[in-house]
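Below: one structure, written as structure tokens.
Every protein chain but one is kept in place in this view of the complex.
When the chains are written out, they are named A, B and C in that same order, and each has its own residue count from 1.
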């Protein structure tokens, strides 16, 4: 299956506004994170997903409140798309005591369990089996929940990918694996290290799955495939593997100027910026500049407020170091 | 590609006699190993491949003397097929000082580097990347050597399988991966835990490889596909993944009476015993009962002699324990 | 009291907990209809059915990952890794994911799960199927680590592990599976983090774990006939570690010997020795001596394996020599 953009009008107006709003919020959040980094307020590493917002947003809007999200170190978008606090996220990036994880996790591990954001995992591939496990739990608890697992193109070459896909299919688990193919692992083009052209879509058949390749920069497409794949999982139809083509606007991490990418390629993809594309589509669909501007202004306000909240936090508290190894809150290994 | 038996006459007479001889030797060796186990002379575990001889024999006959074999704990056949000493192998099973590894390895780790038998690996999947590495070495040394890697159906579900296949294709390595699909992992039918019907053949496309499924109980077929795949690798054409259908006559290991298998299935496969099948084919091809009987008698003699050699060995020498951790022969970790 | 083998006690412990709590699920390779490669899970499939006792592919990362994902979403999974050596194939899942996720999320994620695994040597399986790897787990913050030495502890500690809200690595010693012992009738639940003094002696303290415990006990008997009275402590749980009991006994006798099945370097004995050398220094009357397998993998041949692992004779000889 190669999915095209659904015809205008197929996705409801309210959903479209929600998709746009979410994408703009995610974009503004990460822009702000970048500015704070330039101010030297983000001490740890960070991996921005600027340009990849349509994927997290499409799924975020399609998910049920109690569904599970699993994502990577490049997971700000996916976590916030579930409703996690922007202020707590920024504070975490800044190592503050009011951070989402009180400074213990950092940018690569944003987690907000009460919103179904079950964690950001920083070792490539590990969260695919974990997402399968959450889906297994949902299955046997008959809760109707679905687990959605986001990862990159480079992740398709690690063993855990293979094991998770096979298990998910054999157990017919309610899990959706979403490969965000942004053409690069860290600095190396994915095509230089992968046996097939489409690292996920061309491997679906190895698990008896349909091959799904979609435009990851089109929010309507992403929302549509999200609805389909989540719906299938929720109905007991088992897992899906989706490959969404996209591009990160910046480097792999804050340390990377991304000079290994051909200029023309960067230009082409910047022109296909999912937010630009979608803004145009909204206008074409008759949504007014004022309404769109309003969404954008509110996103800015939200990010500004979050920034204030984060800046206001004290540094992480040193007594956190020996807390929360165990469920009793302690880190005690001896009596 | 689904390979059929080559027409009679396509494989030369001498090769056929060699294939038959080798299969009979492997069979007799393992029968003897089993008898010695019943005599309580084999103390460690062992995993017999009775019924799977055509695969190791087909490849063994097709390989060049300096090619590399990598196999599993079920690796007596593959190791002996390269010319390793039967006496040393039996002695190793019996924990004797004249064993192939002086008692340090045991049945699961038979190795004879001077015959290209680069080791038997007992943790599922590990040797696939290692075989790829030997092929990489052959490639950069331009030696023309090929690495052949044997493994089971169950092995296709572990991550190392996936990583090895992808790397081998990307680097176009001279390696042949041979999956011996004997329908079971230990006690669990492979179909109960695998997303596709043919665990290897149905996954070849995930690495851009041709799907190859062959009758692993037909020595001619195995020899033919061995020639093709080794030839391709040697010519710089890159790796192949072969799935050979077969069946083990006995249990997974010496501890297993194999009662989980339907009687009819066992009967059907015993009727397709590769040695029986091939003996009939030789007779049909006009090779006389006497010549065949002669081969069989010589195999028995060879196994008898090996048994004597092994029985004659003293127990492994205790001073072996602290030898050969390091290349200087020692096990010294401090001064 | 019923007499059960160690393997039966394991099955009984799992059954007890599965019957008690419907959220306990059990997965692994060949654990179902086959009853496990070591027959330590016989009867569970028949009793609890294929949904709660589920065979997996040979996919250790998926097994452990699935257990982790399930534990954070309401199940209390038990996952079997057939031989502890195979922990290496899913070590990222254990050491980097399971061990760290609660901490990294500052307690948002709870991981009540048990990883059972057949550990240790003495069964002639060779170097890749015989390791004693408790120290690998002990070295990783965020894992609890248990290794019972007898059937009653096997059942009681397994039950405690299943009920524990945190991840527990449960090492079952292969060489003990056939050993029989009395197991309390009815519900039996032990306590993690408690060592046991099995024998009281005034001259020295021998600290042992799992299969080394019966060997230490035999050695102590022999030493007694030489006039050396040894205390024997069964560590039982490496994390949490009952330092109060262990170091308390060291202080009483002034001498510490540890008996480890693992190779020499960085075993749990080194940790306990270093604790004693720090905290009991003034009470020590002589060197702390560790008795371990030499720093080599276990060889396959019976004579070699037996000679490599600590034996009763080696324990006796080492203690005797050092106490002279």
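One rule holds for everything that comes next: contacts are C-beta pairs under 8 Å (C-beta built on N, C-alpha and C of every residue); 3 or more make two chains touch, one makes a residue touch a chain.
From a predicted model like this one, the values you see are computed outputs, not experimental measurements.
J.: With touch as defined up top, name the shown chains that contact the chain not shown.
T.: The undisplayed chain, in the complete complex, is in contact with A, B, C.
J.: Identify the residue among B:129, B:216 or B:274 that touches the chain left out of the display.
T.: B:129
J.: Per the definition of touch given earlier, which of C:239, C:259, C:303 or C:316 contacts the omitted chain?
T.: That would be C:239, which touches the missing chain.
J.: If the missing chain were put back, which residues of chain A would it touch?
T.: Here the touching residues of chain A are 43-45, 95-96, 99, 101, 103-109, 121-125, 154-155, 157-160, 185-188, 192-194, 255, 260, 315-316, 318, 320-322, 325, 331, 333.
J.: What is the set of chain C residues that contact the non-displayed chain in the whole complex?
T.: Residues touching the hidden chain, for chain C, are 85-86, 88-89, 91-92, 94-96, 99-100, 103-104, 126-128, 135-136, 138-142, 239, 262-263, 265-271, 273-274, 276-279, 281-282, 284, 286-290, 295-297, 299-300.
J.: Contact with the hidden chain only, please: which chain B residues?
T.: With respect to the unshown chain, the touching residues of chain B are 68, 70, 101-102, 104-105, 109, 111-113, 118-119, 121, 123, 126-138, 140-141, 145, 147, 159-160, 163-164, 166-167, 170-171, 320, 323-329, 331-335.
One rule holds in what follows: only the chains that are shown with their structure count from here on.
J.: What is the chain whose Cα centroid lies farthest from the Cα centroid of chain C?
T.: It is A.
J.: Once you find the CA centre of chain B and the CA centre of chain C, what distance in Å lies between them?
T.: 36
J.: So how far apart, in whole Å, are chain A and chain C when each is placed at the average of its C-alpha atoms?
T.: About 40 Å, centre to centre.
J.: Mark out which residues of chain B touch at least two other chains, giving numbers and ranges.
T.: As it turns out, chain B has residues touching two or more other chains at 157-160, 192-194.
J.: Show the residues in chain C shared as contacts by 2 or more other chains, in ascending order.
T.: 56-57, 59-61
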